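For this view, one protein chain was removed and the others were kept in their places.
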Amino acid sequence: MSQPAAYVITRPRLAEWVGKLIGRAQVIAPRRAQGGDVAYDIVETPDQVAWDYSTSINPLKRFLFPQGDELLRWQRAGDDGLQLEPTYDETDRIFLAVRSCDLSGVLFLDRVFSREPEDVYYMTRRQHSTLISLTCSEPVEDCFCVCADAGPFLETGFDLQLTALSDDYLVEVGTEKGQELINQAEGLFAPAPDELIQARRDLEKEVEARFAEHKSYFAAALRKVTFDRVPDELWEEMADRCLECGGCSFVCPTCTCFLTADWQSEGEGHRDRLWDSCLYSCYTLEASGHNPRAQRRDRVKARFFHKLSYQFAKELETHGCVGCGRCIATCLGSNDMPTVTARIRRGAI
Amino acid sequence: MPHVLTTCPYCGCGCGLYLQVEGRRLLGTTASAGHPVGQGRLCAKGWHAHELATSGTRLRTPLVRRGSSLQQASWEEALSLVGERLTAIKAESGGAAIGVLASARATNEENYLLAKLARSALGTNNVDFSARLDALPGLFDLPKYRHLSLCTAGLDDIAAADLVFLWQTDPVEEHPAAAARVLRAAEAGVPVVEVTARRGQLGELAQISLAPRPGSELQLAAGLLHVALSKTEPAEGDSLAATVANCTPDQTEAATDVPASDVIRAGEALAAADKPLVIYTRGASLGPQGADTLMALSAFGKASEADDSWCSLLWLSSYCNFQGARDMGVLPYFLAGYQPVSEETTRAKFAEAWGAALPSEAGLPSWEMLGRVRALFVMGDDPVSSLPDVAATRQALGNTDFLVVQDIFLTPTAEMAHVVLPGASFAEKDGTFTNTERRVQRVRRAADPPGEARADWEIICDLSGRLGRPMDYASPAQVMAEIAELVPIYSEISYQRLDEDWGVRWSLDGAVSAERAGFGGEGEEEGPASVSQPAAPTVDEEYPFVLVADHSLGAWAADKLVVNAVGLRRQQGADRGEQLPELWMSRADCQKGELREGTRVRVRARTGEMDAAVHVSDAVHAGAVVLSAVMREAAASVLPPGADSETGVPVLRPVAVSVEKV
Partner (left out) sequence: MENAYLPDVVEIAAIRDETYDTKTFGLRFVEPARWEAFQYRPGQFVEVSLFGVGEAPFCLASARDGADTFEITVRGTGSVTDALHNLEVGAQLGVRGPLGNGFPFDEVKRRDILFVGGGIGLPPLRPLIWQVLNSRGEFGKVTVLYGARAPADLVYKDDLERWRARDDVEFMVTVDVGDESWTDNVGVVGTLFPKADIEPQATVAFVCGPPIMIRFVVRDLLSMGLAEEDIYTTLERHMRCGVGKCNHCLIGDKYVCKDGPVFSYRQMKTMMDPG
């Protein structure tokens, strides 16, 4: 890119810019919901963006691969003539102020859904999205992106990356699409002076040092899972601690299990796809009644094989965890990722 | 706001969740991190809650019976028919000929309005809900049991407890939000004592697992009390110690098959505990000797080191608004707020507010109402699925001159109706639910009802007008304002107040948010009057097994709100269509009888027989065979519905059976 890759924007102008973005596309940003929880959500005015949030309760996949999503509709005209029509979502979306781990989660989904054959529903939404991330300067209790190589600062993957620096925001450009957004906002951005770029680098170092205590020991767990060196008794004990809520799959930015369901009423109907969880007992149930993973132990094992084996890590460029920490908060039992990797590493509960 | 905070519509825990909305479309469900019940977690049901609203099987238009089939009709046709028929029946036979069943899953406002309609417009106190059998019903009228029919402790007491009993309940199946807390307590080293014929998942973490012969739970409770009390000096005139004086560990072993050493271990743990907590559900109350067993459990606190501020009983309801339905006067003998219909001053207060004279005679409970009333109006209740005697219930409904069912799905009860009115799901209306620990919480409208369906409170208002008692409310908030006026325990509650926090817990003495003030039942800590012989059936060579109906097991599979949510339906294996009832049997017994997983067997009792498919289980104790209570229709001939001798409440008793390969 010939233009400078970093800009600066003042806080008041940032709000002005967000207002413009809202005029142009659906803007999804951290927003405080009734009760005080922060969720990525559609914002209608700039002041709804919760810039000071730590984490959101939902991953971005809710918008790119929704929990309940229509795939196609049909109509029966008379006796014959079945008309099928796929349902694509071509809404332009700008994801604003998303955390690095969540953006890394989207990049992971990109790899999953762009594998042959491409998932056109996801890819269509993705082509209509812009990702503007916000770096993290405060470690949050539950997250461990450093161990997952998914933050707190990103090198690539974003269209724009924002970093809050005392008075202003530093804006790094990651793609043409990002540059485009800057170009369209005449006068709001100024090229970033070198000191500011340096300040961002210093901040990154300092933050990484502070994040270092937040750990999940992936390397050892990866080795043991890959070579099937986790004793069955340990899987069994973890299975005792899974209450089959499915929450870990649903909050995880990288999980993609789904099932499909049809609805029909008088000559027309639609097919939806719905999130599923590989920990549910009937996930692999066959019509005959045979269930290859009837034991919860085998389901827990399959889940963590999917997340933590070299086989998948190789194909998807990284293991299936970006360190967002959501499963820690949401596991009804006690099988969140850091606990599981620690158990596997120690070989005991 | 695109994320709408609301309350889970399934069990009585009342976890907080957000419905994700785009436009008016429901996209999904997210757990609320800050919510005090869910604490960022939901069980599978909660995570799929939006699916029940978006289900393609929802009722979308009113239906009216023409000949043998239910056919689509307009609201005008359906409601005027209901208005005319109810008016006519009232005129012919009086209000007492009409019964009204409201709902453990409708909002407080709707339950309040329907009870109001029943009493003011129809002139009947036959107001109840069949799901009330979830607790030990009928007891609330007996002052000595009062503390047993309300949840006195709270969910967070599980974290505070230093000894947890799981008494005939499997929270993993029934109350996952409670299970999550028990699991954490167990992991932190708190001893868990499981009392059950079928070990639940938490049993794996339990320190003591007691398997009394089904039907001898009262004797086990008495045995534990005996051990615990023998550690302390009996107080002057202590009737409890005298009651359990003969329940020595050896006696207890003889009565229950629980080894005396286990009775001593568990009893000593109880004696030493500062904060013992007994978690129980309908599994305990709907068993034989349920009332006495609960009385014994209520004395556990006294037998321990707990002081007066600690409440040792945690009763959990299976329905999101079980508590609220009762609070709102969906009871044959109480107006809202447990104000007796028999009291003249109470009636006068309500009569003035409602502008109508109210009937003074107590009404009939659901299980007696059916078959005795000529017309029945049912909102969000499903007696066919809730009452123990399915055949009798169907027969009674079939004999009803006029049956109206207002629901969101075509339930087995609705299938029999003359008129079906499509209501709104929890996601499509405003209101409140009161959870099992008396926490009143908001339910918020996030989407529109499907087709022509309408919010239930609107339907009731419309109908009341047609019955000559116009109801004029702009919103459920206004209904709540009226409730707060008339119902002391809700006097502090308003939507504004609820919006400011995660809900408000009420207590009997009006001290809102006081955790446990005001529940002293007269019989509290007294224990049962006596410990009778076990109600366990005698096994012999001909009938060597004891068959138990397990209320925790597979309870989901019978739940309309579950099987109509796609993900949960798949999870029930319900896609596979009708299957034989599963009979859980211990591995040892299966080996002896050469039975394998899925083997078709005939279960014979003295009263009849049924076929089932064997499920080989490590969770069931030898000698016991377990059937999900939801299978009771198929099992009716071997598990004949009976009634509790003291309360008249229908219960399912364990029976001796034989099991043979077909």
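Order of writing sets the chain letters: A and B. Residues in each chain are counted from 1.
Criterion: a contact is a pair of C-beta atoms (placed from the backbone, for glycine too) under 8 Å apart; a residue touches a chain by one contact, two chains touch by 3 or more.
From a predicted model like this one, the values you see are computed outputs, not experimental measurements.
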Of A:Tyr121, A:Phe153 or A:Phe250, the one touching the omitted chain in the full complex: A:Tyr121
Where the unshown chain meets chain A, residue by residue: 71-72, 74, 79-80, 82, 84, 86, 112-113, 115, 117-121, 123-124, 228, 256-264, 269, 271, 273, 276, 278, 283-288, 290, 292-293, 298, 301-302, 305-306, 309, 311-312, 315
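Definition applied: only the chains that are shown with their structure count from here on.
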Chain B-facing residues of chain A, complex: 31, 33-37, 39, 41-42, 57-58, 62, 66-69, 240-241, 243-247, 250-251, 259, 261, 263-265, 269, 272, 274-276, 280-282, 285, 287, 289, 329-334
Residue ranges of chain B touching chain A (in the complex, touch as defined): 1-5, 16, 18, 20, 22, 26-35, 40-44, 46-47, 50-51, 54, 56, 60, 172, 176, 179-180, 183-184, 187, 201, 204-205, 444, 499, 502, 566-567, 570-573, 576, 598
